[in-house]
Every structure is written in structure tokens, then in C-alpha cells.
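Removed: one protein chain of the complex. Kept in place: all other protein chains.
Every chain is named by a letter (A, B, C and D) in the order it is written, and numbering of its residues begins at 1.
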Amino acid sequence: MFDVHLHKVGLAYGDLQVFQQLDLSLKAGQWTCLLGGSGVGKTTLLRMVAGLVDQSDIRVEGRVTCDDGQPLAGRIAWMSQQDSLLPWATVLDNITIGERLRTRKFLRRSRLSSEALDRAHHMLELVGLDEKARVLPQNLSGGQRQRVALARTLFEDRPVVLMDEPFGALDAITRLNLQDMACDLLAGKTVMLITHDPLEALRLGHAVYHLRGHPAQLTDAITPPGKIPRSLDNAELMTLQGVLLDRLRHEESVA
Amino acid sequence: MFDVHLHKVGLAYGDLQVFQQLDLSLKAGQWTCLLGGSGVGKTTLLRMVAGLVDQSDIRVEGRVTCDDGQPLAGRIAWMSQQDSLLPWATVLDNITIGERLRTRKFLRRSRLSSEALDRAHHMLELVGLDEKARVLPQNLSGGQRQRVALARTLFEDRPVVLMDEPFGALDAITRLNLQDMACDLLAGKTVMLITHDPLEALRLGHAVYHLRGHPAQLTDAITPPGKIPRSLDNAELMTLQGVLLDRLRHEESVA
Amino acid sequence: KELPKEQPKELTLMLEWFINPDHGPIIVAQQKGYFEQEGVKVTIQEPADPDLPPKLVAANDVDLAVYYQPSLIQAASEGLPLAWAGTLVATPLDGLIVLKDGPIKSLADMKGKSIGFSVNGSEKAILDTMFKPYGFGAEDVKTVNVGWNLSSSLMTGRVDALLGAYRNFELNSLELHKNSGKMFFIEEHGVPPYDELIFIANSKTADKEAIRRFLRAVERGAQFIANNPEEGWKVFRDSKPEALDNDLNRMAWIDTADRFALRPAAVDKGRYQRYAEFLKEFGEIKQVPDLKTMMLELY
Amino acid sequence: MSKRFAVLKPLLVFIGILLLWQGLVVGLEVPSFIIPDPVSVFKRMVSDAGLLWEHALVTMAEMLMGLTLGVLFGVLMALTLVYFVSLRPWLLPLLLVTQAIPVFALAPVLMLWFGYGMASKVIMTVLIIFFPVATCCYDGLRQTHQGWLDLAQTMGGGSWAVLRLVRWPSALPALASGLRVAVVVAPIGAVVGEWVGSSAGLGYLMLQANARLWVDLMFAALTVLAICSVGLYYFTDLLLKRLIPWQTSHH
Partner (left out) sequence: MSKRFAVLKPLLVFIGILLLWQGLVVGLEVPSFIIPDPVSVFKRMVSDAGLLWEHALVTMAEMLMGLTLGVLFGVLMALTLVYFVSLRPWLLPLLLVTQAIPVFALAPVLMLWFGYGMASKVIMTVLIIFFPVATCCYDGLRQTHQGWLDLAQTMGGGSWAVLRLVRWPSALPALASGLRVAVVVAPIGAVVGEWVGSSAGLGYLMLQANARLWVDLMFAALTVLAICSVGLYYFTDLLLKRLIPWQTSHH
């Protein structure tokens, strides 16, 4: 168990300085939620943590460290905003791609352990797609694709999980169910979650940050009380939602 | 002004009967909202209305007609669930692609009328992306891409507008603003909107349907009172939301 | 004697190979203006594909071509409208070439060896005849088509012998590359003698008057070379010095100068009959062609 | 029904070509020593079936070996270009030079270097096939969707695994174009090789027939060659469609 620290990170696409001198800590075993206007830089920040910003046209500053001294690379599961499913692989193969990518075997079809296969089927069941296991992604609906991507991320079973709007394409009920499921499965893991839904952030986050401005800055964290997933009937949550919506609205007037 | 009627439509992908014997009317000048679980068939239904289901592996039944007797084709603007931006075209070119596709000119670069160009810039301003006009889609954030797709749909200025989760990738505030904007611009148009957000449906829909089951069936319409966009403070809306969430939850227990 | 005509006739002549001393009389006639004086205007073309000239003549695309007597007989027996229209070299030049200090000392050693050739179509007849006294035939050697690479394929050892390489030319070429060659002359080993290089024309549409004038000029060219071989060389060389002025051509010229037919328009039909029967005997042609159509009656 | 018709169509086209050919020959009075009529070619094909078959086997063997090696080398070259980025500016010109030198022009010299046996024809075929395969495969590999590569990176995939599971399948459609070109171009390599120097094969037979002015035999050999390569193409096409099923839906 380790915290992840972002030290004075900054990033620019060409002339566009997305953020600068930003500090953030992802507490070990906790969910850190990130809200923010469209195009403010959430995805960019998440990619930075994931170590995906080494392209030539991107200028990067600062460091991302883990407080156990080990590098972060190799210890994350990342779910991108686009589902990034491999079109030639069945749903099952998509879910287990990480496992297969890591086997060092030189075989034609690296056989998965039956344990892994069982786990993959279990994941599919959890996201409600067990009967689609052998289907190609192009034959899935938008929400189904997102659920497959979610299942893939959960299947990875890494200590740090980075998710970029994992429930965005889901209907309200499925979303709540999957939130619960994710909380359950990711208990004890360090999670960074980008979402557009303030309630979702309050329901799941141990710390809820708001990214805003140009270059983007982080507000102080809101730390809703209680265990996650929190019930939405909670009165305190509603109060916090008011605070949050105020912050979000404030941003608009600033921008 | 004309209504659009779906008569006993049915569709199957191979063995998968998505829906059957479905009737639905899109009232002239009104917003019809469609809710439903992930993978139930909303996108499929919308594509059917848009006339996009002529692939070989799809079995289609029923008819889509307009009550003015004219065909529907050529009178719709369609916004798909994926943003479908052309990667080689700038944001501005993406927005005006419809206009350019329809000019019958054989020119190297069909010149847009300055009127059209102004309108495109105006659309961009409305979705808050005026300074990104010359940027390629690959340099946009997820929400920005969706806003460009929305601007493209609105730019089309067709009597019937079909939108598949047009606000799904947007943060709460931007979403509210763009809903208002869309209501404004689409006043008098016949709109079919798929959404996952019950509140969004209640806020914007003259009629709110719920698609559920296998094969999918439509529930009776909920018809919230008052002009759109409705205020969320409205008490009646909250009651209706309760009804709707009940329906949605009920579906889950059935499935 | 015919007077030079006010209206010169135009002829296109396609050679059978790139320009070399074998074409001496033609080049000399061109250079010294004999063609003009005889009232023909000749355009000379070199072939890129050695199999093309007869077809072009048959299709009336060119008027005349340099060709081989054995090949003419074959073409005629296949029904192509081709006919003899003059002789350029009246003796065989072909032969079986081996390396002088190679393992092959006599034809008997050829059994099981490989022979490179530039296809002409009578290899089987020739080889069968040459090897017969030693108790084997064409099927006991391996024949390899080597296209344009006659001497180099022998020098690199890719083949053990060559057929279709000329005694006046390829032998010198070998010499120049420090590989002495030795030739088994085919006419000394049972193959009926024939005219190595002849002119052919379309048997149906040939303009005999033009050909007569052409042959007169070629005859004068051959005469000139016979009388002044050194001078002839200079004329030949200077026609295209950048391509022709080299050691190989100089050496080949000497070996070629006395082989040009001095009576290009004369014909020995018996030779054609005999060679055709020879080919027929070895199954290279199905029937002996009609000499009447195959030999243009010039006079 | 329609499946069976699909097989019929190429056949009909084939018959159409034959009719056209016969029509042209008769109509334009093309002399038979330039192009013979299909009937006499067909007669030759029947009477010399054994001969044609024997030489066709040689050519087919050369083609198949050339194809196998050419595709192999092409793919390896593409992989090298993609993975050893620093080697790229050195390799690319080298690759170009090997291609810019037309093998045809080099053919006679190649024969001297590698002998008149099969090796030289296989090498010619390889040289001809190699470049389309390498180019298409390289372009395909380069254009792998960045999102997938990012994903694979965060998953800690070794580069071999990433190649096998991500880059390779994503490059398959482009590689397929390259393979289709390669298959069609392969006969040229083999036949030119035989033309320049050989003692067997359809190219050799064609040359022999041509020199003897047996034009019908020459066209019979040509027809056999055409049949071989059309067959090879359809076979490859079928194979590729099997290998890239996720593509077919876009049709």
C-alpha cells in the first residue's frame, strides 16, 4: 500500500499550457475523484499519472512518485475515455488482453490459466455481459463496450486504478449497480476517477477535487464522510452536492 | 411540420431480435426522449429512424413514415453515439461537412457561402469552442469532440433531429447550458433524443419513453408539463423522476 | 545495270542481335552511301528481344530482317509468310564452344554436361548429330537457356559449353577475358552446312525492287570489305565509335571479313532443301516447307 | 444460390475473355503467329498437357518458395523499421536502392551469381515481392491506433507480446493489400527469371515455343500461368478473409 504523489507537474501541448505547478496526492487505498469542465485537462492529468505523455509535441514538467520508492509503471490499470477495445478480439479476449500481454511465452496463442479464464467470466457476469463473451466489439452497444472496458480494467487487478469516466455511457440503474460492484472489487486499491457526475464523485470519492482554470488549478478536496459507496439518501451528501455545484458554477462565471 | 410514425417496426441482428411490432410517433415540433438500459436497443431504434439499417446481416420489419406523405430521408440531422468526426478535417470543416456534401459543385474545395461560415462560427461559439476552429479533432478532449459533433448536428438545420446521448461526455454545468442552447435552436423542430439521464429526459422531453425488455417494448409516455427546458426546481418534475426511476428499477428486477 | 532512281525506296531493316562485325557489309554500305546510290533509304534497328524480328517482318512492321537459315525454315514450316531475301554470311558461324583448358577435350566428354544456348530451335538436331558417333544424344546433356549471357555464363562456369555462340565473335570475347575457348565446328561434325545470316522479307508483300537495290548495295559493301579489310574496319568503327570501337570488334572483324557472302542475291536451294530435311529427320519441324514460297525469286 | 453464382461469375468472365479473344483474332484478322485463336491454344493445352504440367510445377514451386521467402523478409523488414527506430534512416535508403535497381536489369547478372537453377528465380521473385509486402506491412504497423498502444504500455506488455496481440492484428488489413499485390506480381518474377536463363519452367517453355514460332504452345503456357496465378490470388484472398474477419462487416 502506497500513496502516489504528483509534484509540481505541468504539461503543455505546443502553446497550450494545460496545467502547471500542480500538486496532488492519491492516498493509498482511497478513491480520489476529479471533476472539472470539459477540456480543462482531466484526461491529460490522468494520462500523466499513467505515464502516457512521452510524445514529441508534449512538454512535461514535474514528477510522479510513489511513497514506497518503487516506480509507478507496471502497477496501474488504466481505463481510457474512449473504450479502446481491440476490434479483432472477442469480448473475452479483450478482457484478458493484459494477462496475455504479460505472459512471456512465445506461443501461437498464449493459453490462459483456467483460473484467469474463470475470473474473466466472473468479471463479465458482474458487468452483465456473460452471454456476449464470444462476440466482437463491433456488435456491442455503446454502453456494452464501456462495460467491457470496465471489466478489462477490473480484471487487471493492479494496486493503482485510473479510470476516465468509466460509467459515462451507462443508464442510471446500471451505473449505480456497477459503482457498487467497482467499490467492492477495488476495496483497498488506490483509485483515481474522472467523472462528470458530481453525485457520482460524492458517492464514491474519499477526496473529491475540482480542476479548473487556464492553466488548470486544483481546488481543495471535499472529503465526504462515511464508507463508499455512500447512499444517495444521505442528507450530508446533498449539502455537499450544493457546495460542489456552487464551485462548478463559479468556474463557469470565471471562464 | 409533420409527425413521424414508426409502424410495427422490428429489427434483428442475426438471431438477436432487438425489438418487434413497435409503434412510436414523434410529434411535430416536440422533443421525444428515449430512456432505457444499456444494450436494450435505443441506438438501433434511432438508426432505424435515420434509415441506416440496410446492412445485409440485419433483418428489418415495419415502416417509418411522415404524415405529410413525403419520405423522411433528406430531412434529418443525426448525431451518433460515437462522435464520428473526420480526423483529417478541422473542427470548422467538420461542422460544415453537411453543407459541403450537399453542394453539387465539382470544385476542388467547394467554397462555403460566407453566410454558412458565419453560422458555423456562431455554432462553435455557442458550444464554447470558437478558438478551436482550426484544430484537428485528434487534438480535442472527449467533451470537446462531443460538442463539435453537437454543433455539426445543429448546423444542419433539418426539421427532424435525432440525437444519441449528445451530452453524455459533458460536465454537469456545460451540459445544462448546452441543453438550454439546444432547446433554443431546435425550437419548432421534431427531436428524438436518447439519454441515460432521467432528469435530462424530464427536463427536455415533451414525451419521455422507456424502452425495455427482450425484445424491447416501449412503456407509455410520461409527458411532463410546461415549456422546455424545464427548471429543475420544479416539484412536479421531482415526482415524475420518482416514477421514472421506479420504472427503470423495475426493469432491472425483470431482466 | 540499273540506274539510280530519282525516287528512293524506303526500307526498315531489323538486325538479329546488336550491331557487330557480322553486319559489316550493311554498315559499310550505309556509311559509304551505297544505299543512296542504289536508290534505297535504309533504317537500321537493333532488336531488344531476339525473337521479335521474324514476327515483325511477318506482320509487315519492318521490311527486312537479318535472320538465321535454320530459323527461317522453322518459321516457314509454321506457316509464317517469310522468305529468304538475300544472304549475309553464307557459312555456319555457330559451333560448340568449351574452355580450352577445361575438362572437355573431345565431344565424348560432353556426356552429362550442361550447354548454355540462346534459343534457336534446332539444338536437338545439332546435338544429336554431333554426339551420335560417341553413342549419346541431346537428352544426355543439360541444355540451359542463357539468353544474352553467352560468354559470361561459360566463363563463370555456370555452363560447361555454349551453343549459338559464334566462332568469329564469342571466341574472341572469351580470349579477351583471358579464357581461351575451343570450338567444335558443327559442319565438321555431321551437320549440313547452311547460311548463318540471311535477310528475310515477307513472302507475300515484299517489294522485290527495293530488295534488289538493297542487295546491290550490300554486295558492294561486301566487295569493299573483301578488297580493303583494314579500310572497311575503319568505316565500320567510325559509324558509331562510342559503341563499336573496341578490342573485341577489332579482333572479330578480322575473323569475319572473309566470311561475308560476296553474292548476297545468289541462292543455293539445295542447301535449304538439305537443311530442312535434316531438321525434319530430327523432328524439329513437322513438314519440309515449300521452297518456292520460302525463297524469294529476286530475278 | 447466390453463393454458387459467385463462383460462376469468374468463370463467365473467363469465357467472355475467350470469346473476346476469338472475336478480336477473327475480327481484326490478327495473324495467328502474333496471337493464335483460343481454339488452337486449347487444342495445344490438351495435346501437350503433360509437358505443360511438368513445367508448370517448376514455376509454381519457384513462385511459392519466392512468395514464402519474400513475405517473410518483407514482414521482417517492416518489423525492423518499426521497432529499431534508430536504424530506420539507414535501412530505408538501403531498401530503396535494392528496389530501385530493377531486378529485370539485374536478372542476367543474378543468373551468373546464383546459377541457372531454381535459386536465382526464387531470388528474383523474392526481390520483386519483398517491397510491396514491406511497404504495406510497415505502413500498417506504423498506423496502429495510439490508444491501443497506450493501453498495452500501461499493461506492461513486452514488445513481442504487443506486436503479436496488438500491432500485428491491426496491421493485417494493410498487410493484406501487400500480399494481394505480391501474389499477383510473383509470377512475373519467376517467369522473367526463367526467360533470362533456365532449363525448365513455363517461362522457359514460352521462350522455346516463341523461338520455334509455336505461338499456340506459347499461349497455352501463358494460359496455364494465368490460371495458376489467378488461382493463387483467389486462394490468398480467401485466406486473408478468414484471417481478418472483423473487416468483412465494413464491406
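Quick notes on this structure:
The rule is short, and it goes like this: a contact is a pair of C-beta atoms (placed from the backbone, for glycine too) under 8 Å apart; a residue touches a chain by one contact, two chains touch by 3 or more.
In this text the structure is predicted, and so the values were computed from the model without any measurement.
The missing chain, though absent from the display, is touched by one residue of D:V103, D:A152, D:V166 or D:A200; that residue is D:V103.
Residue in contact with the omitted chain (choice from D:G27, D:G50 or D:P89): D:P89.
Not every partner is drawn; the one left out touches subunit C at residues 17-18, 45-49, 52, 55-56, 59, 61, 148-149, 151-152, 155-156, 173, 177, 242-243, 248. Mapped onto subunit D, the footprint of the missing chain covers residues 6, 9-10, 12-14, 17, 30, 34-35, 89-90, 92-94, 96-97, 99-106, 108-109, 112-113, 128, 131-132, 135-136, 139, 142-146, 173-174, 176-178, 180-181, 184-185, 187-188, 191-192, 195, 203, 206, 218, 222, 225-230, 233, 247, 249-251.
Where subunit B meets the omitted chain, the residues involved are 47, 50-52, 73-74, 76-78, 80, 82, 84, 86-89, 97-98, 100-104, 106, 110, 136, 138, 156.
The criterion applied here is as follows: only the chains that are shown with their structure count from here on.
In this assembly, the C-alpha centroid of subunit A lies 85 Å from the C-alpha centroid of subunit C. In subunit D, the positions touching at least two other chains are 249.
Touching of two or more other chains is recorded for no residue of subunit B.
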